[in-house]
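Here it is: the structure, laid out below.
Left out: one protein chain. Kept in place: all the others.
Labels for the chains are A and B, by order of writing; each one numbers its residues from 1.
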Amino acid sequence: MLLYTLRRLLLAVLVAFTVSIISFGLLRLSGDLAAAIAGPEATEAQIEAIRVDFGLDQPLVMQYVDWLLGALRFDFGNSFYFRDSVVSLVADRLPVTLTLGALAIMFALIVSIPLGVLAAVKQNTWIDRSALTIAVSGQAMPSFWFALILILVFAVNLRWLPVSGSGTWAHFILPAVALGYYATPAIMRLTRTGMLDVLASDYIRTARAKGVRPGKVLFKHALRNAVIPVVALAVVQFGFILSGSIVIETIFSLQGLGLLMWESIGRRDFPVVQAVLLLIAMMYVALAFIADLLNAWLDPRIRVA
Amino acid sequence: MSTVERHDSPFRRMKAAAVEDYIAPSPWTMLRRRVFGNAGLVVGGTIFALIVLMALAAPLIAPHDPYAQSLANRLVPPIWHADGTWIHPLGTDGLGRDYLSRLIYGSRISLIIGLATALVSGFIGATLGICAGYFGGRVDMVISYIITTRLAMPVVLVALAVVAIVGTSLQLIILVLGLLLWDQFAVVTRSATMQVRAQEFVTAAEALGCSRLRLLCSEILPNVMNPLIVVMTLEMANAILLEAALSFLGLGVQPPLPSWGLMVAEAKPHMFFMAWIIMLPGAALFALVLSIYLVGDGIRDVTAPENRN
Partner (left out) sequence: MAESLLDVQGLKVDIPLATGTLHAVRGIDFAVDKGETLCIVGESGCGKSLTSLALMNLLPRTAKRSADRLQFDGIDLLTYSEHGYSRLRGSRMAMIFQEPMTSLNPAYTIGDQLTEALLTHQPGSRRKARDRAIYLLERVGITGAANRLSQYPHQLSGGLRQRVMIAMSLMCGPDLIIADEPTTALDVTIQAQILHLLAELQRELGMALILITHDLGIVARIAHRVAVMYAGQVVETGTTEEVFNAPQHPYTLGLMDCIPVPGKTERGARLGSIPGVVPSLIGDLSGCAFRGRCPFATSQCDDAPRLRDISRDRACRCHFRPEERRVTAELVPGP
């Protein structure tokens, strides 16, 4: 298990490093950053001044090393717009996004795991078919559209919940549902297939042959095994949710990282864009690593090798 | 006592019984039966075909010019409302443009984005996957690493950041999404190629001295085609949803093009007073993406029933 952890950690660090190069390179190579910062009306001289100001005239490798050394010390420079350090801006917004993400994944798990188990137990009945239909339509639903429908129904017509903002817990409910619904189909499908596989397995028959009661067979013997890949998937889906939050935060005006990134793109505030991009990518890498470890830890065949 | 001596049993000298002729239905009949027996495939295929037809025949069936503004006719409600008119069956948007015509033309954008992105990413992914699966060893290691890295990139955010710098155009969005969405193609072709490679006919072809390139194209590609088509539908749907999201955020297709995602964004200020204005383009997107998913699921069920769900 220790060796496995170390190998995974090494891979994660390597991937994190590569991702940092790519996300840095993307912003530098995909166009003239100085011109983009200066805006469309800037003169050639103004652009040149910005280029020197931000060190954009240096060789790319030097720029990257500078930036990386800074990033390792949590120094991402200053925001053009706020004249404040990027780190403090990000630190302000991060809790909102994490809260939203956690609520969303909780919602997704609470809905999808029982639904997946139920669909598997009632395989090929109308319950199973409707669960699968919900899953397919969930995947086909544009998340921003679903969010707007939620607003119309629950905030405008029923007036149960606020339309937008991030002041109270109630402000998080609709965004969390909109965002979590996005992760529901995948988790539900995996739970269902996992349960179907496990329920057809020999050891479930053994448990029944021992006289274990049906409910206990389902929850102790079957779910314990079926849920192993689901946990890993949920962790990865949490990563998707974090990046998907840009759409949802924008719609609900939640003051999180996503909204910050969207606004920063509009303001051409590239140090912030770059920092958020890197931060989310690093969280992805970390979550994938955690998913691997959880997977191994939950499965005795890997844990006790 | 038995009448037959054990060591001169008649069983040992009996002629093998003739196997009754069993007439199997032809493969085409079987395929047709399975295709039409799959409700999802039939429904999804029909909706998808209708949308494609609508896109192709857009100039013929659209009642108005989708770009023609008419400030006098702003926000006309659709026909099922009390003051709707047949001149604009689905009403008009905030600039007085005919909504039905914009919806019809919008299908073109979604379909082009979906198809072109799937082709670009399919080409990249399939090439990488076939190389990894066929050559194995170090090549496989490097490509697997590239796939892992790609999976660690948040697609929406990267696409947004790039588009923000380079600027927005249809071609650019296709290129960016194509460069981001190839991972599933690579994963699927990689494992399929590995399976095919292990089969005997590939070894046989190699022994006959076929060149590697020819082998890759003629032997392996047809065998990985089915899973590739399934992934292609998934990525098409994915690309369409991503374009809609980007356009909704204002960083995708630019006005006045009638992208469905953009139409939802433009309709947002009016949605509190007239819900239909966001419902229509959203429902169009939903129908298109759903039909593509149903077709993909259907193809998977028909071609590889054992991998169901």
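Operating definition for what follows: a residue touches a chain if its C-beta (ideal position, glycine included) is under 8 Å from a C-beta of that chain, and two chains touch if they have at least 3 such contacts.
For clarity, every value in this text was computed on a predicted model and none was experimentally measured.
**Q** Have a look at A:Leu3, A:Val61, A:Leu158 or A:Val304 and name the one touching the chain we're not showing.
**A** A:Val304
**Q** Considering the whole complex, which of A:Phe74, A:Tyr203 or A:Phe219 touches the chain not shown?
**A** Of all options in A:Phe74, A:Tyr203 or A:Phe219, contact with the hidden chain holds for A:Tyr203.
**Q** One chain isn't shown here. Among A:Ala155, A:Val212 or A:Val231, which residue touches it?
**A** A:Val212
**Q** Take the complete complex as the reference. Which residues in chain A touch the chain that isn't displayed?
**A** 123, 200-203, 205-214, 221, 224-225, 228, 299-301, 304
One rule holds for everything that comes next: only the chains that are shown with their structure count from here on.
**Q** Just the number, please: Cα centre separation of chain A and chain B in whole Å.
**A** It comes to 23 Å between the two C-alpha centres.
**Q** Can you list the residues on chain B that touch chain A in the complex?
**A** Residues of chain B touching chain A: 145, 148-149, 151-158, 160-162, 164-167, 237, 241, 244-245, 248-251, 261, 264, 268, 271-272, 275, 278-279, 282, 285-286, 289-290, 292-294, 297, 309.
**Q** Under the stated contact criterion, what part of chain A meets chain B in this complex?
**A** Within the complex, chain A touches chain B at residues 11, 14-16, 18-19, 22-23, 26-27, 30-31, 33, 36, 132, 136-137, 139-145, 148-149, 152, 156, 189, 192-193, 196, 239, 242-244, 246-247, 250, 261-262, 265-266, 268, 270, 273-274, 276-277, 280-281, 284-285, 288.
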